[in-house]
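One chain of protein is taken out of this complex; the other chains stay put.
Naming follows writing order (A and B), and every chain is counted from residue 1.
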Amino acid sequence: MRHLLSAGDLTRDDAIRILDTAVQMAATQEREQRKLPTLRGRTVVNLFFEDSTRTRISFEAAAKRLSADVINFSAKGSSVSKGESLKDTALTLQAMGADAVVVRHWASGAAQRLATSGWMHGSVVNAGDGTHQHPTQALLDSYTIRRHLVAEPEGKGLEGLRVAIVGDILHSRVARSNVDLLTTLGAEVVLVAPPTLVPVGASAWPVTTVHTLDEAIETHELDAVMMLRVQRERMTGGGAAFFPSPEEYSRLFGLDGARLRRLPEHAIVMHPGPMNRGLEISAEAADSARSVIVEQVANGVAVRMAVLYLLLAGEESAS
Amino acid sequence: MSPVIAFEGVAPYGGKPTTIVVQDGVIADIGADASVPAGAARVDASGLVALPGLVDLHTHLREPGREDAETIETGSRSAARGGFTAVHAMANTTPVADTAGVVEQVWSRGREIGLVDVFPVGAVTVGLGGTQLSEMGAMAMSRARVRVFSDDGRCVHDPVLMRRALEYAKTFDGVIAQHAQDPRLTEGAQMHEGVVSAELGLTGWPAVAEESIIARDVLLAGHVGARVHICHVSTAGSVDIIRWAKSKGIQVTAEVMPHHLLLTDESARGYDPRFKVNPPLRTQEDVEALRAGLADGTIDIVATDHAPHPDEDKDCEWAAAAFGMIGLETALGVVQLTMVDTGRMTWEDVSERMAVLPARIGRVDDAHGRPLAQGEPATITLVDPNSPWTVDPSATASRSNNSPFGGVTLPGRAVATLLRGVVTHAEPSLGLEPREAWT
Partner (left out) sequence: MTGTILGAPDITRALTRIAHEILERNDGADDVLLLGIPTRGLPLARRLAELIGAAEPDFDQERRCGALDITMYRDDLRLQPTRTIGQTTLPPAGIDDAVVVLVDDVLHTGRTIRAALDAISDVGRPRAVQLAVLVDRGHRELPIRADFVGKNIPTARSERVDVRLMETDGEDAVVLTSRVQQP
């Protein structure tokens, strides 16, 4: 494995390998001495064009626990103010000797451009590109689901499980990555969103789509509910708003205590963070015993350790 | 004084091989028994097809303002290489071509260079702002004789303003060429809205944003009895609407770009911005409908929408890249590949779609798109339909390299171009000296 650009690139075997490796990484994190020498001498660059303290820290922790050197490169440059181009930044990193670049960018496809344009030779890990993909998020989500809902998980996928993804599918890279990975691992996916927030082309996806959370809960025995963050800006764009008001959104799609209690007893509640408490998820649901939201963060470090190990530890594979 | 040239064994419109004699800027004689004056340069043109010089109704020459991407000179050279003898230069320059002054500047620069006839297109609205009609009359009466008006790059969105423009252009037999793109439905759009865009996470440009404007504008044109021209048609639905409009007697003409005849939105999968264009590449169904529409004449002409961009505007992530592709030198080859070699069009049809009808729409048919006959201007394109070549984006006369056809093998190309008897382009094998040295 040379790059991790999209969850859609992973086969079932690839995905299970990453999850199983993450189990071993997580085990080492239980010790007092949590640092491993495995990636000593390797340089991992966190190249973040979009602010994201949580994801960056997660990758930083993962790299450091494997004894890699970490360089944080917070690049300026938006669609309005061009700043230093992606190409020039890549050339600089290549000159600095980056073995791996963890990149988060506001433009879909940025990670792929970085990996395939020939500007740099290191491994590229997509930490979120526009509305396209966020593969390590999907991996830590699947890891979390597997940990809670699959007995003796090593070597196994998510066959037979039913997962609902609720919210702004259209603009969510977390949703796209999860649709890819969950279906690859054999789970059934139900998308829950108003029609305005489901992409036109999603009719080709191997998922079921329903338009209220109540319908999803009633018609499916859900094992996990993944709440996506709603962006308030999407609701206020004048005539072009995707949704009339936050209140109506909460009424139809919010996970509150009442809906929580109608879920099967074993069902877990997930959220990639950061949460809008009271909007897409009530405080009661977020803090309930069935919520694994905090654990998702911890699992993120182990999963990212696994990804960095699998990309960097072995010999340089031919691209 | 241009030399006397006799092209022997050439096939006019792909028909029977014959001899064409060019002298003093006109076709002095044409026929198997044509008299060849003494001292004439004899060119072995066997295997070549002769067409009237090609006319591009939709080109971006970028000058004035963006000379880093293209100049009238480099654009002219690229056009001549592609077999074009006339190009209509779109108005979205800096400053915008919305006054007689700017269009005359572009026109005279084109004449000065003398490789193609540059016919400036005038903006419909001042500054392309979409709110105030430009002085179309002044532009029409200037030396540039503007007959085609377009805000291309932007859509004339306001329906009342479009109505006024359609009516007003009738004054001087002008035509409004609409860039059909509802701006509200395409805010932030990056590529065709469909299965591929949903996967790639790129904001979609739905077909309806083009079709709804075309529907509105053909109805308006019908209502006020004016001509309307639709730029770069890209969807099956658009072809249907235009076909319906023509059946109702509405004076609508339409153009299609070579890239929409060959490429689909699948090309976007690598996020390579060389495939980013407005209107976007669409589905295979749309490609099929466009080919059928071009073959049956619903789509009147092929135009290039040659849109040069410097490397840094394409060597980046998709969302940051500019829209557009160069195309003057590959247009003929792509049309041959998709339409002639598949048997859907003959070389006569190519002459209609790429020379005769564009000249007529642009009202330049006194000098272009003329029949290949004795006494007509020697404005001729010679095509070698049996000369496969692989496109190298950097090996172009254009100042820019943003071609989507890199690595594609095209079956033929223009090997010589003459503008009123002056050789503006000629491959070395023909033994002709073009007006500027061929590189």
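What we mean here is this: a residue touches a chain if its C-beta (ideal position, glycine included) is under 8 Å from a C-beta of that chain, and two chains touch if they have at least 3 such contacts.
Keep in mind that what you see is a predicted model, and the values were worked out from it rather than measured.
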Shown chains touched by the chain that is not drawn here: A
Residue of A:24, A:74, A:196 or A:219 in touch with the missing chain, whole complex considered: A:24
Missing-partner contacts on chain A, residue numbers: 1, 17, 20-21, 24-25, 27-28, 31-33, 35-38, 66, 309-310, 313-317
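Just so we're on the same page, only the chains that are shown with their structure count from here on.
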Euclidean distance of C-alpha centroids - chain A vs chain B, Å: 46
Residue ranges of chain B in contact with chain A within the complex: 184, 187, 190, 193-202, 204, 206, 270-271, 312, 315-320
Chain A to chain B touching residues, read off their complex: 8, 79, 82, 85-87, 105-110, 112-113, 116-117, 129-133, 173, 176, 199-205, 240
